[in-house]
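Omission of a single protein chain aside, the complex is shown with its protein chains in their original locations.
So that you can tell them apart, the chains are marked A and B in the order they are listed, and the count of residues begins at 1 in each.
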Amino acid sequence: MNNPFKNIKEADKLKAIKYANVGGSVLYSLFRYALLLSIGFIIIYPLLYMIVTSITSPLAFLNSTRVWIPTDFLIKDNYAKALQALDYWDSLKNTFFYPIASALLEVCSCAIIGYGFARFNFKGKKILSGILFLTILIPEMMLVMPRMANYGNLDFLGIFGGIEKLVEWVASLFGSDITATFDLTPNIVNTGWTMWLPSFFGIGLRSGVLIYIYIQFFTGLPRELEEAAWVDGAGPLKTFLKIAVPSSSVVFITVLVFSIVWHWNDSLLTSIYFTETEPLAPALVGAKEYLGAAWGLYGGKGAPQQAAVMMAICLLFITPVLIFYMFIQRGFVESIDRVGITG
Amino acid sequence: MSKLKKSRGIEELKSRYGFMFVLPWIIGLVMFFLYPLIQSIVYSFSDVAVSPGGVDIKFVGLKHYIEILKVDQNYTTELTTSLTSIVYSLPIILILSLVLAMMLNQKFRGRIFFRALYFLPVIIATGQVMKLVFETTDDSLTEMGVSGGMASGMITVEDLTGMLNMSTEVAKFITTTINDIFNLIWSCGIQIVLYLSGLQSIPATLYEASRVEGATKWEEFWFITFPMLSRITLLVGVFTMVELFINERTPLVERVYGSMLTGQYDKPSAMIWLYFIIVSAIMGVIIFLFNRFVMKRYEA
Partner (left out) sequence: MFNKTKRIFAIVLAVALVFALAGCKGVEDDGSSVEYVIEEEVVVQGGNNSGTTTIVGGNDNNANTNDGNTGNTGNTGNTGNTGNTGNTGNTGNTGNTGNTGNTGNTGNTGNTGNTGNTGNTGNTGNTGNTDNTGIDYEALKGTTVKFASTIDPKDDGTQYVVDSFEEKYGIKVEIVKCTLPGYVQEMQGLIANGNAPDVGRSNGDFPACIAYFDSLDKSKMDYNDPIWNQNTFRLTTFNGSPYMCDTYGCYWTELDIVMYSKRLLKAAGCPTPQELDAQGQWTWDNFMMIAEKCTQKMGAPAGCINTTELGLHMAGGNVFKIQNEKIVNGIDGKTTAIVKKFAEAWKKGILNNKSTVGIAEGTTAIGTGHAWSLRKDGDVAARGAQVADLGFYYLPSYTAGGARPATGIFRGFGIMRGAANPVGGGVFLRHYLDVNNYDTVNAFINEDAKSFFFQLTTQDYAENYNPYLTYIGLNQDIAGVNYGTDIYGVMYMDPSAVDGKMAAVKAAVDKGAKNLNDHITKYLYSN
């Protein structure tokens, strides 16, 4: 059998250590910077475009010699219009209250479910794993219509509806009419429950993927600590909360970031579920129409101010998430470095 | 003997506990997933009309499936286009994100900035923002027949034909290729993050040991990194496949979504269920092969 580790000279070994520590020779690090920067440029280009376009004024657009630095600025008006088109502060409040809250719920509930899959063997686990896979595969769009039809009268296997009818029948026997106040199958459309409930039960937006990430992570955790806790008499919940969770800060942050980004960007579900107050994503979708209706701003070469305001709108839309990510990814890196050392 | 009983008791206890952990999920499944799912399947076998108080279903059997396979001339071509695009994109995305993650994992100045940068596409591209940005940058390109994309802002067909005197065909090809590269890089964000966290969880002691032994970088990768990443690779692979599958830019999915947005639920459901079955078959095969040949060998 070939042993790739033999026949290595002493000098080469030292060299290997040096390379490993520095991360490569100068040439390699130049190459690395070049590659990362060029790909990075591709990534950041739209963002730069957005920023630059959103601060230009219509006059500068007509000056075709400008490429990056606009010759004329119009920041205040563009952004004022953008704020109004999105109804920003209201929409932001709604976004935190509905989608983001359900994102947080999702992160927690998926952790519990993932732990159950990862650490325990129960009857029907294989079938449930298959269904989990199905949950990952099936896009939300397919289930929207049946779910919406049910949300008018939220029911669980018809049980609540049955109970309600029973109670009404009994009440009618006594001659009283309590149908108006007793409603076990509520109409939850337009309330936050349309998003909170599924997330609480682990069927939120892309929950399947998050559960899968948790499963992969928890399976990789060393069992020794948990076994020790078991022996000491801790119940499963306590084990989970006191042992598994603290070691999983990496995956929690990862999942949190994913979930928040997905919920923030979700315009499909939020536009269907909410008809009175809008979170930010549907407001973004309707922004183009708003610009036309409110200020007569249309696209095309003739009126470039629409492009400027649209870019301002897009920037306003992604800024909160960007700020969130900037803050949290520092914790990401730190916890990553910490975890790597154990084991 | 009592020991046996005890262990069996523990096993049973554990399995009951496990069940309790996933019980909320099961409840949620029934209410929010399985019931709508079955209804969606039923839709694909019936004529669906929405009326006040519910959805009217008229069972018609295999009519829609036959229709999309025989009558609709676009479906089969769209199907093959979508599937081949998945097969093309999957290896590139996996390899590219692994390479980038490995680079970002090393200690160099500015790595935090770069890590933040590479996640940016995920924040921006998963929503409607990219579509809106495309629409504003896409000026005269549609006349030239090149579909819009960010590349249109960076290099335009006119630049290529004008400055470098290329023919329109070559210019179009280059622009579309750059477009595709652009799209691929933009789809790598989540994969890079997952690979990063996977790379981070490989204990540094392994690397140190191998360095002491004098392993080259190449050997280090194949014998330490790659095996330790096998579970993560499976996760990333599954995730990427699903993303590609339900990516809205594939013509099939675009058509299905467009139909559902305009109130059609029967035929699009049939279209997408057929698509599902084929894609899950493919995914199942890939995962099985992966488990068999890679995981077994490099069981971590």
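In the analysis below, a residue touches a chain if its C-beta (ideal position, glycine included) is under 8 Å from a C-beta of that chain, and two chains touch if they have at least 3 such contacts.
Quantities reported herein were computed from a predicted structural model and do not represent experimental measurements.
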Hidden-chain contact residue, picked from the options A:Ser25, A:Ser129, A:Asn187 or A:Thr219: A:Asn187
Sole residue of A:Val255, A:Leu268 or A:Val321 that reaches the chain not shown, by the stated touch rule: A:Leu268
Option touching the unshown chain, where B:Gly9, B:Pro91 or B:Gly110 are the choices: B:Pro91
Candidates B:Thr216, B:Gln264 or B:Ser280 - the one touching the absent chain: B:Gln264
Contacts of subunit B with the absent chain, listed as residue ranges: 47, 49-56, 58, 72, 74, 81, 84-85, 88-89, 91-92, 95, 142-143, 145, 147, 149, 173, 176-177, 179-181, 183-184, 222, 249, 251, 255, 258-264, 268
Contact footprint on subunit A, counting only the chain that is left out: 1-2, 4, 144-145, 148-153, 187, 189-190, 267-268, 271-272, 274-278, 282, 285-286, 288-290, 292-303
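Basically, only the chains that are shown with their structure count from here on.
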Interchain centroid distance [CA atoms averaged], subunit A/subunit B, Å: 15
In the complex with subunit A, residue positions of subunit B that touch it: 11, 14-22, 24-37, 39-40, 43, 50, 53-55, 100, 103-104, 106-108, 112, 114-124, 126-130, 132-133, 135-137, 139, 150, 153-154, 181-182, 185-186, 190, 193-194, 196-197, 200-204, 207, 210-217, 219, 223, 231-232, 234-235, 238-239, 242, 245-246, 256-257, 260, 265, 269, 272, 276, 279-280, 283, 300
Interfacial residue positions of subunit A with respect to subunit B in the complex: 4-5, 8, 12-13, 16-17, 19-20, 23-24, 29, 32-33, 35-36, 39-40, 42-47, 49-50, 53, 109, 112-113, 115-117, 119-123, 125, 128, 131, 133-139, 141-147, 149-150, 152, 156-157, 197-198, 200-203, 209, 211-213, 216, 219-220, 235-236, 240, 250-251, 254, 257-258, 261-262, 264-267, 281, 284-285, 287-288, 299, 301, 306-307, 310-311, 313-314, 317-318, 321-322, 325-326, 329-330, 332-333, 336-337, 339-343
